[in-house]
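To keep things clear, I will list the structure first and then write my remarks on it.
Left out: one protein chain. Kept in place: all the others.
Going by the order they are written in, the chains are A and B; count residues from 1 in each one.
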Amino acid sequence: MLIRPKEGILDPQGKAVERALPALGFEGIEHVHVGRMVELEAEDPERLAELCEKLLANPLIEDYEIQTF
Amino acid sequence: MKWAVLQFPGSCDERDALQACTLASGEARLIWHEERDLGDVEAVVIPGGFSYGDYLRAGAIARFSPAMEAVAEFAAAGGPVLGICNGFQVLCEAGLLPGALLLNESMRFVCRQVDLVPIAPLDALSTPGGAQSNERREGRRLSIPAKHGEGRYYAPEDMLDALEVNGQVAYRYASDHNFNGSARGIAGVRNEAGNVVGLMPHPEHAVDPLTGSTDGLRVFEAVAAARARA
Partner (left out) sequence: MTVGTAKHRELGLTDSEFELIVEKMGREPNVVELAMFSLLWSEHCAYKHSRKLLRQLPTEGERVVMGPGENAGAVDVGNGYAVAFKVESHNHPSAVEPFQGAATGVGGILRDVFAIGARPIAILDSLRFGELDSIRSRHLLDGAVRGIGHYGNSIGVPNVGGEIYFEEPYEHNCLVNAMCLGLAKTKDMVRAAAAGIGNTVVLMGASTGRDGIGGASVLASAELGDGDEAKRPTVQIGDPFEESKVLECCLELLEKGLLVSLQDLGAAGLTSSAGEMAAAGGVGIDIDVARVPLREADMEPFEIMVSESQERMLAVVEPARVPEVLAVCEKWQTGSAEIGVVTDSGQVRILRGGEVVGQMPVEALVDGCPLYDLEPAEPAGWIYGNRATLAAGTSAENELLALLAAPSVASKRWAFEQYDSVVGSRTVRRPESADAAVLQLPESGNAIAVSIDGNGRRVACDPYAGTIEAVLECAQNLACVGAEPLGLTNCLNFGNPEKPATAWQLDQSVSALAEACRALGVPVVGGNVSLYNEGPEGPIYPTPVVGMVGELPDPAQVAGSAFVAAGDAIALIGPFAPTLAGSELAKQRGELDKGLPQPDIIAVAAACTIVRDAVRAGGLASAHDVSDGGLACALAESSIGAGIGCRVDLQPLRDRGCLPEQALFGEGSGGFLVSGERGVLEALGGVFLGEVGGTAIEIAAGDRSIVVGLGTAESAWCSLPAQAEHGGT
């Protein structure tokens, strides 16, 4: 599961990364968002969205994305 | 007045909160997070700290504890609940208060004495429909320490508008004191029913003239007054 701040919410970590990039020679990068990744093994992937809604993400401030392998 | 102070693994300010409750009025006891029964408690305080290490998100795990289930029922029945710092985060995560608390704009933990303006503390009569202007009910400023890394209050614009109209902005930082970048300078909010309040600064650390200020007592007194009225 990838969890990141919702578009439009001030993300100071993302901003700090973005500000540091030009000094390191990385030009043309914008909209940096720092989120987190939760790795887990689930028998029943059906309920993962519910797990994100209830615990892993706060839907008021965060978007999530589920990737299954 | 019988107070309960919740204690989670990782709580830090629960002893200070106990002392503050006692100084404000009555007696107080700790409720371990696994307890499901609040007994004959008349007001609940959810103290500051780093419940469950604040892992995942501040307050995200604590909200699922048995004691929090009991608090939700207590609040639904009109019982007064005060959430301080991490306790405020827990209440927001639990959906008992609107909004969320994000990383401070500076990305640093800050411990600083701040001035708060009481707008609608729990003893202010709630004003359905927001007929009365919040600003007219502003009380004397309170000098209270704040200490947190994730205390920037956030809610979507339409929710913020609704909070203002409904008289749910409980405390605002005085101008120049909004160090964490909170939306509209909001330091604390209350629920629509007016019996649950949360704030980031720590009134329990402002109850003794020797340690800086006694203004925090007014926050606890407001909770006690809400109980008396209910």
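Convention: a contact is a pair of C-beta atoms (placed from the backbone, for glycine too) under 8 Å apart; a residue touches a chain by one contact, two chains touch by 3 or more.
On a predicted model such as this, the values are computed, not experimentally measured, just so you know.
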Touch partners of the unshown chain, restricted to the chains that are shown, please.
B
Which candidate, B:R29, B:R108 or B:R229, sits in contact with the chain we can't see?
B:R108
Touch as defined at the start, partner being the missing chain; which of B:P9, B:P66 or B:G181 qualifies?
B:P9
Where the missing chain touches subunit B, by residue:
9-13, 15-16, 19, 48-50, 52-55, 108-112, 145, 147, 149, 202, 204-205, 207-208, 210-212
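Convention: only the chains that are shown with their structure count from here on.
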In angstrom, rounded to a whole number, how far apart do the mean CA points of subunit A and subunit B lie?
28
For the complex, which residues does subunit B have touching subunit A?
56-57, 60-61, 64, 93, 99-100, 102-107, 152, 154-156, 181
Along subunit A, where are the residues that touch subunit B in the complex?
9-10, 12-13, 16, 55-56, 58, 60-61
